[in-house]
Each structure stands twice: as C-alpha cells, then as structure tokens.
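A short write-up of the structure that comes next.
The other protein chains are all here in position, but one chain of the complex has been omitted.
Every chain is named by a letter (A, B and C) in the order it is written, and numbering of its residues begins at 1.
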Amino acid sequence: MSDKKIKNIFVNGPIAPEFIAKSISNHSSKTGIGGHSIFMGQVRKDEIDGKTVSAIDYTAFEELALDKMQDIREAIFNKYPLSCMHVHHSLGTIYAGEICLFVFTSSKHRKPAIDACDEIVERIKSALPIWGKEIFADDTHRWKENQ
Amino acid sequence: MSDKKIKNIFVNGPIAPEFIAKSISNHSSKTGIGGHSIFMGQVRKDEIDGKTVSAIDYTAFEELALDKMQDIREAIFNKYPLSCMHVHHSLGTIYAGEICLFVFTSSKHRKPAIDACDEIVERIKSALPIWGKEIFADDTHRWKENQ
Amino acid sequence: MEIELVTFGKISELIPNQKIEVEASNTDELQTNLEQLFPNLASMKYKLALNKDIVQSTQELRNNDIIAIMPPFSGG
Partner (left out) sequence: MEIELVTFGKISELIPNQKIEVEASNTDELQTNLEQLFPNLASMKYKLALNKDIVQSTQELRNNDIIAIMPPFSGG
C-alpha cells in the first residue's frame, strides 16, 4: 500500500446534481484543463418477474474498497495525463432516478479524460467490494449482479 | 433534410455549471436510464509564442451548423440505443476556465451513452462550421485550428 | 450574374461579406474567379457552401445564390 492519503469515495444517499455542479465549477481556476469527462450511474426502475425496482440499497466493505480505489487511482494517473480525477459512490438507499455513481476526469486534451473515465467505471464495477440490493415496490429484494 | 424540428445548440456566453446540474436533474424522472455520459470542453489559458490566451471568441455559420448537427443527431440515434442526447455550444467570448461545449448522453446501460458521447464530440469538432478566435491578454488574436 | 459572398473565421478578416458580379456557371468556375479576385484565398484551406449546403462536387450557380467561404472548423 502506498503512503498517500486514502481518499474517501463514499457518500451516504444519492449524489445531488448540485454537488456535481459544484464539482465542475471548482475546476474553473484550473485553466490548463481543456476537456472534462463525466460518468454518472442512475438507479433504474427495472421490472423483474413482474416486480418493479423502487430503490437499490448499497453496502460496501469500505476499507478494502478504498484501498482498491487507491490502486485504481494510481494506475489511472500513471496511464493517462490527467489533471484531475474524482470518484463518488453512494451507500444506503438510492431511489430509482437518483444518481449513485459519479466519476469525473479532466485533462488538457479531451482523449485522456474520456478514456480514463471509461476505464475507471469498468474497474469500479469489477474491482470494488460494493453490493447493491434491489428493493422492490412490495418490499421484497434481490441482490444485484453486475454483468 | 429531415422534416424534424431543428434543435438549437447555441448559447450566448459560457455554459454555467448550474445549467448542467439542471439538465442532469431533468433526467431523474426518466427511470429507464442507467448511465449518463457527459463531455465538457473548457477554454484553456494556453501560452503561444509567449502570449497568454485569455478567452476564445466563437462564431458559427449557425444555420448550416444546426443542419449538420441534426444529421449527427439522427446518425447517433440510429447507431446507439440512447434515451437522450443534449448538445450545447457557446457563441461569443468565453474566458479561460469557462465551459464552451456540453454534450450529454443517456442510455439504459452505460456503454452506448459513453460511446455515443465520444463520437458526438469528434463529429462536432470535425463537421460543424464553428470558429474559435483565441484572444490574447494583449488584445491580439489568433484563429484556432482543431488538430 | 450576381452572387452574395458570406465569409467566416480568418477569411472574414480578408474578405468582407459582399455582393459580387461573376462570370461563372458552376462552383468550380466560381472558385477560380474568387481566387483571382482575392489572391490570398489561393494559399488558404477553405470549403465553399452554396445556399447552406457544403459543396462536395461542383454545383450549378443561379443568380442571387449565396456562397459561404469557410476556413477549417475549430469548434468544441
């Protein structure tokens, strides 16, 4: 493990659009940036066997997830010439239509920001110990599985 | 040319983070969406031959640009299973650190949103008749050229 | 016949918008005319648009057509 300070990525509840706006406007003083790429995951109101998903309840093995995220962060900064990288993932109950994942990368030219953002999302889904429990409208549930 | 209503993409001045937040929150009722991808172009304070870019002044052949954007929009909707696609490009003076391009795509699964967003940005840069005039701090200027 | 010239970007600094009399029946001939009238143009990269369609291959000209002269795009 590196000596760098481990950044927290977890937020309780959904990620608000206003939080995203604040995060964007924080970058206006970084005048070497030419392109920003953002990915947001939103909870879908899926229908499964006739039942409707009303929310996803997220839990995580937080310490392990933050260690893994730090590894991803370092690998991504080594691979792409990024100015900035920000990741936020929700814990707790996130209702359909709300945002549960926010990945934000910035670079001088557009390509590294776009490619890094894409790769971070893939790695988050495959490597971070986070679990989503789909809550149906009738209060039953099903554990989500990423494809 | 198609009979569809031509959407305007041009806004005077920079694109505000609050506008982007509003655009994101407009999608919370679209509960079939699982992933959003955003690209934002930001004006860089480049240094060129010892002079510093303080702003870019954007002009466009607006009618032709909107026709071309409509072609791009149709091609992208035919190619990717998108729920939504929004494009905004600034005209007029945009200072370093401000946002001049906002592309926003949404789909059920993440991949189409990400790939479509990337392709739209490429196509906008190559096919839309828009010109950026880099204004230096000493009020001289240079016409920008996309690589 | 008379055509209307509309110019953009760097080219708008060299050639203002204007109506001109030309002896040209299509856009290829017009291009030759334009490069004689405005010698700077010959050394520049540009595309023409005829009445808001980009000219890919030569098009016939009509009186009062609008011709746009466009340097390479640099939006985004």
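By definition in this document, contacts are C-beta pairs under 8 Å (C-beta built on N, C-alpha and C of every residue); 3 or more make two chains touch, one makes a residue touch a chain.
Values in this document were obtained by computation on a predicted structure and should not be read as measured data.
Judged over the whole assembly, touch between the missing chain and the shown ones holds for A.
Interface note: of A:Ile24, A:Ala113 or A:Leu128, the residue touching the hidden chain in the full complex is A:Leu128. Of the candidate positions A:Ile20, A:Leu82, A:Leu101 or A:Ala116, contact with the hidden chain is made by A:Leu101. Across A:Tyr58, A:Tyr80, A:Phe104 or A:Phe136, the single residue that touches the chain missing here is A:Tyr58. Chain A residues in contact with the hidden partner, per the touch definition given at the top, are 41, 58-61, 63-65, 67, 89, 100-101, 121, 124-133, 143-146.
Everything below uses one rule, namely that only the chains that are shown with their structure count from here on.
Averaged Cα coordinates give chain A a centre that lies 49 Å from the centre of chain C.
Once the centre of each chain is set as its mean CA position, chain B and chain C turn out to be 27 Å apart. Mean C-alpha position of chain A lies 23 Å from that of chain B. Listed for chain B are residues 41, 121, each touching two or more other chains. Shared interface positions of chain C, i.e. residues touching 2 or more other chains, are not present.
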